[in-house]
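With one protein chain removed, the remaining protein chains of the complex are shown where they sit.
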Amino acid sequence: MRLQIGYFLILFAGGLLAFHAPPERSPQTPSGKAPEGMIRIPAGRYTPFYSVNNDANTKQDVAVKSFFLDDKPVTNAEFLTFVKANPQWARSRIPALFADSGYLKHWKGDLEIGNIQIENSPVSNISWFAANAYSKWKGLRLPTLQEWEYAANAAPTGENKSVKEIILAWYSQPSRKTLPVAGSVFRNEFGLYDMHGSVWEWVYDFNSIVMGGDSRSNSAVQRELFCASAAFGAADREDYASFMRFAFRGSLKARYTVSNLGFRCAKDL
Amino acid sequence: MKRSVISITLTLAILAFVLPGCGPYADEGPDRDSLGGFHKAVLTDAPEVPPPTDYSTTQKVIVRLEIVEKIMRLADGVEYSFWTFGGKVPGKFIRIREGDYVEFFLDNHPDNKLPHNIDLHAVTGPGGGAEASMTAPGHTTQFTFKAINPGLFVYHCATAPVGMHIANGMYGLILVEPREGLPPVDKEFYIMQSEFYTKEGFGKPGLTSFDMQKALDENPDYVVFNGSVGANMGDKAMQVNVGETVRLYVGNIGPNLVSSFHVIGEIFDKVYVEGGTLINENVQSTAIPAGGSAIIEFKCEVPGTLTIVDHSVFRAFNKGALAQISVNGNENPEVFTGKQRDAVYLPEGSAVQSITPERESAEIPERSLDEHLKLGKVLYEGNCAACHQLSGQGLAGAFPPLANSDYLMAREDKGAGIILHGLSGKIVVNGVEYDGIMPQMMLSNDEIASVLTYIRNTWGNQGGLVTAEEVSAVRLGQ
Partner (left out) sequence: MKNTAKIIFPLLILFLQGCGNNTQHNQSRREGNTEPGQGSDASGQGKQLEAIKELPQESVYQMTEEWHDQQGDTIQLKNLRGKIPVLAMVFTHCEFACPRTIADMKKISSEIPPDKASEVIFVLVSFDTERDQPQRLKEFAEMMGLKDNWLLLHGDEEAVRMLSMLLDVKYQKQAGGYFAHSNIVTLLNKEGVIVRQEEGLGLNPGPMLSAISGL
């Protein structure tokens, strides 16, 4: 147990990368008033799609506290500011531990987007680590899975379509060549833009759904592979839109980058 | 001597110690065959099938499938957002040999929105590989399996929601040939049946996509072979020559319906039931469960178009479950004659009417007695034998005999008038009275000449040759 003492000195030797970006000036706001570009999401309850229930057939409401959430996904231009301030997150410098080889591959260079059309489109091809680091640099954090799902459940405004219909319509179209400008798809009743229909979004604890790659065995958690005190169950087995979102999260590892996966930031009140 | 014995004993003892130690360390699969080599699998799109495996040792086979989400034709004027294994629906046909090791790569294209995986029913292992092949967009996964069981197997995506991934086109077939191979045939085809559930309904033009409610109700708008309505119809029919043997590799993925697979105008000489080892023979329709398959063999004896249907028949004619095999070559009347008559059927009454114009042969071929006898036999068996019997003895009280018939042999027209015009009312044959109706037969002068020649020179009859000219004269009332 004494082994670390000998190694303590090593820590302070040069050459190790510091992978914490220093926080930018944190948005100071009087309590309750949303910072610019963020929406105050009221406290409430909702039924999670996937949850740990003592009885997989009973739907369980979950309480979500009030929090702030970016009204739009983080854009390429915004992310470029972050990379400029924290060059260890540039494409050529990020270690393989924190992002796979697709990291920011749609940019022209380390510090250059190179396509004016996508500057205000959601940034994609970023790993969870990069999204998390960006959020911390901004003095913010990634929303939790529960917060994100709760916020994304709100009905669209000014449309006859339900959330599910927007999602299924998005799934049924092949990916566009370029992502739409952030904020151009639809707005929901919380005032949030493009929670669906543009990009998938990282959440802080995306790996909290204990399910395997084979969706058919997920209703009965394999005790050998996962320790859980109760069964997992989908609240609505006909909610295909949610199944797909959770399957997507289940396929990810934190270092993965995907060309239609972005993020937005959250903040405590 | 003694020393070397000790040495050998020691060596064996150490080996005995090391070898079992190796087992748990290596945790290898059962029955590891020695590898004879490796190669990249030939993959084909329906209805093509890769060539038979031409190796007899265990191989490592590298299979690479790319998943692409794309819009393609579902029916004329109708497009659908498909999810595909390899850019087409159904996915690539994979062909390997029993005992092979398959190194399987699954590429999920970076433009795709969804994670995908693959469950190959040929895999012995968790999820058929689904767990090991879960792949995020823009990533590649790899796993290896040993093909332990021979047979024809379905593969499909098993990512949640499974039904939707299947309904959108993610399936195909993998054939694991038995070690000794399959018997050679002339042509092989790949046919996959599946359903589509669309928002707009059958045939509504435009871009459509998956409808969840219809899928839950198991009420598809489309039931198709090879991914779209008419994928193998008309110009795109599968081509075969008369006399060739055909093997169909048929899969049904559903996602809901069981297929009543049938080929109109063929009898399956062999069916490898459910794609396995059991062979059934002389089958008309074979049931293929959703997520199952069948291997079907038959010989194409006559030219024409064979229509493939799901004989749950509203699917065929209202939802698209049709495909065609075009058989090219010469007619073979021994097996099939083509239409020989078409008359209004009157169960009662005295008139026998034709509803199509009489066939007048412009040129009358001259035939020898042997030719007429050969053709006449086929015609007799197809047209006459049902009543007058193969033996020409007729049926007592109903149909008069033709063998040694005083009535027939006495007629001046040699019987041609009866065939041309029909016959009703009382007649006496060999002293027995008959009172029935014989309909007019829609045969040409040449054909009537043949059938009469056959009748008048068989079963002990000795009536000589009847020529088409003689028949023609009777037809013209001369």
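Chains here go by letter, A and B, matching the order in which they are written, and residues are numbered from 1 within each.
Throughout what follows, a residue touches a chain if its C-beta (ideal position, glycine included) is under 8 Å from a C-beta of that chain, and two chains touch if they have at least 3 such contacts.
Note that this is a predicted model, so its numbers are computed, not measured.
Enquirer: In the full complex, which of A:F98, A:Y150 or A:W170 touches the chain missing from this view?
Expert: A:F98
Enquirer: Quick one: which of A:W128, A:W148 or A:F186 touches the chain that's been left out?
Expert: A:W128
Enquirer: Using the definition of touch stated at the top, determine which of A:S66, A:S162, A:T178 or A:S208 touches the missing chain.
Expert: For the chain that is not drawn, the touching residue is A:S208.
Enquirer: On chain A, where is the contact patch with the chain that was removed from view?
Expert: Chain A touches the chain not shown through residues 1, 3-4, 6-11, 13-20, 52, 95-98, 128-129, 132, 204-205, 207-211, 221, 223-230, 232, 253-255.
The criterion applied here is as follows: only the chains that are shown with their structure count from here on.
Enquirer: State the interface residues of chain A toward chain B in the complex, per the touch definition above.
Expert: Residues 100, 102, 168-175, 200, 212-218, 238, 240, 243-244, 246-248, 250-253, 256-261 of chain A touch chain B in their complex.
Enquirer: What residues on chain B touch chain A, complex-wise?
Expert: 69-71, 81, 110-115, 117, 119, 126-127, 130-139, 158-162, 164, 209-210, 212, 216
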